[in-house]
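Missing here is one protein chain; the remaining ones are kept as they sit in the complex.
After this line comes chain A, so read on.
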Amino acid sequence: MSLSKQFKKLAVSCLIHNARVFSTSGCRLSNTLLHRTVNRHRQIKGGAADYQDNEEDASDDTGVRGVDLHIQMDGKPKPQKEVDTFKEKYPDFLPRTDRACRRDYVLEMLHRRDMFRRRQNLSIPEFYVGSIVSVTVTDPYSPTKENRFVGICIQRQFSGLSHTFTLRNIIYGQGIEIKYDLYNPNILKIECLKTEKRLDPELLYLRDCPPEFSTFPLDMEKVPAPKGKDVPINDVKIPLNKPPWLERWERRKDLKGITGNDRRLTYRQKKRAVLSEKPWLENDIMLEYRRSLRDDEVQHIKGVVEKFLEREQRRKEEAEKEMAEES
């Protein structure tokens, strides 16, 4: 019994195709099509077309220009500082970098549209890890139907609509942490009471520090941010409590904001801390490439966000004008 000629031909071509895909994309999780090909067919919308008003939904669809993200953006490369400030200012708009193979450009764009729609109704101030933020949410069980919490922002996680931030405070000697979805419709108001940064990207070590470093009064007054200057960096070094700790801080050599994570250790702890070091990760160029975002991608997102902010500004001015005319 022999296979038909056509079937043989098909099988061989399939095998060759798969081998070629595997060798070029380098991962088994990828589509059988190349990412490049898929993106070209999906016609990623660029620039202004990304953001659409409800009324302009129909009109804008005709003038869509296809832009391939894998091709270099036209125009000169802008200075590195702008890209970095955008990354710090809007971490929710950045695409995921934890698993690059799970990225979906279309989903990111849809998320961005919904985020803009939410930002039209709620003014979200810029805040960083280390800033003191107050959040008011609706609470059906409280007599005033509102619930307000003030605390220091210790973590900002995830990208897109599922972006969350965690606030920490100590009330009556009781440490409390609340995690909020940034785009939760239950949030009524977000206020940044004190804008500043800390030395570390996450402040989870505040759980193991003395309580005075995470205590903030609930009726704290708003400290105006300095205009026309960079956001101030609070370079306070916080001493850790005595061990036992909630995490193995003796192994975290990258944290700059704590002291005392190398003292009061047992011989075994010190030995294990040395053993767990992974100095080769610093030289892993592929890992760095996978975990980082390309500048042209960030520039693209930055352009989209700036366009939205301009439109929003114009919309507000027009609304004010109408109000003035009516009165």
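The rule we apply is simple: a contact is a pair of C-beta atoms (placed from the backbone, for glycine too) under 8 Å apart; a residue touches a chain by one contact, two chains touch by 3 or more; residues count from 1.
Following the convention adopted for this analysis, contacts and distances are computed from a predicted model.
Asks: For the complex's missing chain, which UniProt name, "Coatomer subunit zeta", "Large ribosomal subunit protein uL14m", "DNA-directed RNA polymerase subunit beta" or "DNA replication complex GINS protein SLD5"?
Replies: Result for the unshown chain: "Large ribosomal subunit protein uL14m".
Asks: With the full complex in mind, choose from A:N147, A:T215 or A:Q299 the residue touching the hidden chain.
Replies: In the full complex, the listed residue that touches the missing chain is A:N147.
Asks: Out of A:L15, A:I176 or A:V236, which residue would touch the omitted chain in the full complex?
Replies: A:I176
Asks: Which listed residue (A:E88, A:D139, A:D200 or A:E312) would be found touching the missing chain in the intact complex?
Replies: Spelled out, the listed residue whose C-beta touches the missing chain is A:D139.
Asks: Kindly note down the residues of chain A that lie in touch with the hidden chain.
Replies: Chain A touches the missing chain through residues 137, 139, 141-142, 147, 149, 164, 171-181, 184, 186, 207, 275.
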